[in-house]
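Here the complex is missing a single protein chain, while all its other protein chains stay put.
Coming up: chain A.
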Amino acid sequence: MSLSHHHLNTNILPTLSATIPTPFPLVFSAPIVSFLSFIFSSPLSLPSSPPIFSPFPSSLPTRKKMATAFSPSKFAAQPFPLNTTSQNNPLTIPTTASPFLGSTRKLIRLSSSSNLNIRRRSGTVVAVSDVVKENKSKSTLNLLITKEEGLELYEDMVLGRAFEDMCAQMYYRGKMFGFVHLYNGQEAISTGFIKLLKQQDSVVSTYRDHVHALSKGVSARAVMSELFGKTTGCCRGQGGSMHMFSREHNVLGGFAFIGEGIPVATGAAFTSKYKREVLKEADCDHVTLAFFGDGTCNNGQFFECLNMAALWKLPIVFVVENNLWAIGMSHLRATSDPQIYKKGPAFGMPGVHVDGMDVLKVREVAKEAIGRARRGEGPTLVECETYRFRGHSLADPDELRDPAEKAHYAARDPITALKKYLIENSLASEADLKAIDKKIDEVVEEAVEFADESPVPPQSQLLENVFADPKGFGIGPDGQYRCEDPKFTEGTAQV
């Protein structure tokens, strides 16, 4: 039983908490089909090697074999029949439909039945694409975003992409060092979620955190300086690529060990609840977003925090950026049940799967999840299917992943898709978007210049932020606190 169609109806939402565990709306589209077919036809799991993806999942002969292994009954986004006796093949979606179908909101209005019926869904799927096409020439009322929002989303994603590309360049030119993990391909998730937040909301990320920081509002120059290790960086050069922090924008890191940030995010959500209930700041509805990957979902801290967040109904959204690979470990090889969203209901929170290459879909789901958290209804687990176009880090040769898989996802580039959507729906013109591209290029260039010209940290900075209260360095043999020793501020004192 699943209420996937109805979750987005606002009048249903208050009852959502009473119907735990219930999977959240599982938006689906042809790309999800492709995703599933990819899973099913992964060369690692099947003896035969069918094409990895296809807009016509029905053409995959092996699909049915694997279908039962996944028990996808809860996975509402089954755009294909589970068995041969299904009513009809829902996937007669015309291949010309853009892989970008928008949200299921239209589905709710169009569909009147509450039954999860594949045939009906297939019908509505077709209808949606028709509706989208019909409305192209009409007003923007039926679209998901306004022009301003669309341009904002586009700009944010282009900033993320341009910035990361520049990082790669700078790394190979020897301007930044260490481990640098780039976010190319996953921009839809960062933009889709973070652009819905207020400044006081918090974001917690992993080592792949440049774009989360940028989306949250940290300036490109501060991030680039940090990467160059300059003192003007957002963390004074002390954090580096994997530790982006910003008090002003409530970016709580940047963590190198996976799973480490999830309890910190839980704590930030706890503070929000505490402020509201103990400190009586009645309007405190700060939400925390915790971003992490598929590999993290096998880690104890993930499960422990799902439990605590659901137990205390903390205002947090757990966002899984499932890019299918943890360095060289395929998600399917590491996880007994690869459908991460299912782990939400096990703890009493909704679990949603969404196409993470589609920024509008992500945004719809994010609105829902963040809204839930703001209203005090508790946490949500959102699994975003996505892909990283580059290797795990700039040191990763990325030889293990199948080029066909990479090509498949490259075709679903979120920026290209949004661009197409904006143009097809007359929300923006090519010229508008090109202007944004140019503007972002300038921003990124300027950030590099700024970082280049910034000074490196002096030795006096070495001991400066070890303790908030530097008395923590103790009392020296002469009876003075060490922090009062002038050599201390030069960074040469012995501690």
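Convention: a residue touches a chain if its C-beta (ideal position, glycine included) is under 8 Å from a C-beta of that chain, and two chains touch if they have at least 3 such contacts; residues count from 1.
Simple rule for what comes next: contacts and distances are computed from a predicted model.
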| item | value |
| --- | --- |
| Protein name, per the UniProt record, of whichever chain is missing from view ("Alkyl transferase", "Elongator complex protein 6", "Ubiquinone biosynthesis monooxygenase COQ6, mitochondrial" or "pyruvate dehydrogenase (acetyl-transferring)") | "pyruvate dehydrogenase (acetyl-transferring)" |
| Sole residue of A:271, A:339 or A:426 that reaches the chain not shown, by the stated touch rule | A:271 |
| Which of A:233, A:293 or A:350 contacts the chain that the document leaves out | A:233 |
| Option from A:157, A:252 or A:384 whose C-beta touches the chain left out | A:252 |
| Touch list for chain A against the chain that is not drawn | 202, 204, 233-239, 243, 245-247, 252-257, 260, 262-275, 277-279, 300-301, 304-305, 307-308, 311, 464-469, 471-482, 484, 495 |
